[in-house]
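The complex appears here without one of its protein chains, the remainder shown in place.
Moving on, here comes subunit A:
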Amino acid sequence: MNLTLKIWRQKDSKSKGQMVEYKVTDISEHMSFLEMMDVLNEQLVSKNEEPIAFDHDCREGICGMCSLHINGEAHGPDRGITTCQLHMRMFKDGETITIEPWRAKAFPVIKDLVVDRSAFERIQQAGGYISVNTSGNTQDANAIPIPKHDADLSMDAATCIGCGACVASCKNSSAMLFVSAKVSQFALLPQGRVEATERVLNMVRQMDEEGFGNCTNTGACEVECPKGISLENIARMNREYLAASLKR
């Protein structure tokens, strides 16, 4: 395959960026999108040009590092996958592909296609944990009976890999899907109930402080999420939040 790529280049967080056009040739349709980016970067390096910075780590769809807004969609046109799992066979020979970083005020660009997602970490630190005594007499978690249905829903929420595709796809740059997954994974379990009130209030406050937008239920996040995190989590977080506000 031969492709034209229009890629966002930005020297550092302070510079102004722009779209730059590149050509790649002889791309195999079996390659992943990131492998195609590697080919382009090798070309650039051999020409003594600065390679394009982009995030990646596991390259098997579990770490959440890879990002990229490809042809107007987070993680490109395929569903239920991250960019490292996106195959070049999803594209046509001769196609022009636009590649942009996640766009949100709360995710500032560090360089080229790399954005700073530490806002997510600060939200997690605000309440995305449970406090357990690890001094040696920790209770076996399996000793606490939990309905299978709740455990399953909690596990589904816990599959969120914090990639940020929900924010990137949302017309409001809302982080509600991410935060609701992190709230739900604990809210559904007895171990999480203990700190549930403070958790949801603190995490939502941090989310607002980071400058994410407000959910208007367009549902774009759910469609683009590589892990199929459901909008039901957002409804659950809304309930948790209201209950917590009344309690305080």
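Operating definition for what follows: contacts are C-beta pairs under 8 Å (C-beta built on N, C-alpha and C of every residue); 3 or more make two chains touch, one makes a residue touch a chain; residues count from 1.
By our rule, contacts and distances are computed from a predicted model.
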- prompt: For the complex's missing chain, which UniProt name, "Transport permease protein", "Cytochrome c domain-containing protein", "Phosphate ABC transporter ATP-binding protein" or "Succinate dehydrogenase"?
  reply: "Succinate dehydrogenase"
Options A:Ala106, A:Ile123, A:Cys163 or A:Ile229, residue touching the unrepresented chain: A:Ala106
Message: With the missing chain put back, one of A:Ser67, A:Thr83, A:Ser154 or A:Ser169 would touch it. Which one?
response: A:Ser169
Message: In the complete complex, the non-displayed chain touches which residues of subunit A?
response: 6, 8, 19, 69, 71-73, 77, 98, 100, 103-106, 109, 169, 171-174, 176, 204-205, 207-208, 211-220, 223-224, 231-232, 234-239, 241-242, 245
